[in-house]
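Note that one protein chain is taken out, while the other chains of the complex remain in position.
Take a look at subunit A:
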């Protein structure tokens, strides 16, 4: 294991976030605060409690997930796409580094950044609404699993994309709709039966539901199913990444 290389890439990626602090941390905090002002303070009081949880508090896990998902994908995809775009990837490819080490360092850095971001959002939310975490262990587990899984997805997108448009395409056309329709702002029990069934094909439903369970002890779907589905998605992303390195897809000619 080339630990020096893993640490070099990891620190390089973390330093990149440091340079774009405003964009990486401040803007998500502002947008989350806006969500709380609009949905929590303005609309929230008119909403009925969901499973005994006030709407403002109910929103928190969903909003954290929303940020976690989108930032994991964008962070990881940009992290690997940019060196491909400017050509500096040659150095990583010519280094004595295994594919696994490349993935661990890039995905690890992207996941770390989104976890930190998720915790900041959580802290921001605590300023607006009462918050309790019933299962801290599972809360952290979901946070880490989700960050890692979607950073892997972002890594795959960053390798697949061959222009900036494609880099935006998947987050915009797939990830954002899935998160919005994944119960971030509502319980899927509120949906008509047909759309509820459709929602069950959305992996984000399981993440949001599991994450919300770790806070309030109530969930849309069984917690074991949530964990299981998250792991299935993680494995799918791992399979895609290992295929990329086995074939050299878009990395080597």
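Side notes on the structure shown:
One rule holds in what follows: a contact is a pair of C-beta atoms (placed from the backbone, for glycine too) under 8 Å apart; a residue touches a chain by one contact, two chains touch by 3 or more; residues count from 1.
The definition used in the following text is that contacts and distances are computed from a predicted model.
Chain not shown in the complex: UniProt lists it as "ABC-2 type transport system ATP-binding protein", one of "Anti-anti-sigma factor", "Ring-hydroxylating dioxygenase subunit beta", "Imidazole glycerol phosphate synthase subunit HisF" or "ABC-2 type transport system ATP-binding protein".
Considering A:52, A:87 or A:192, the position touching the chain not shown turns out to be A:87 (whole complex).
The chain not shown here is touched by just one of A:7, A:163 or A:222, and that residue is A:7.
Hidden from this view is one chain, which touches subunit A at 2, 4-5, 7-9, 12, 15-16, 19, 86-88, 90-98, 248, 252-253.
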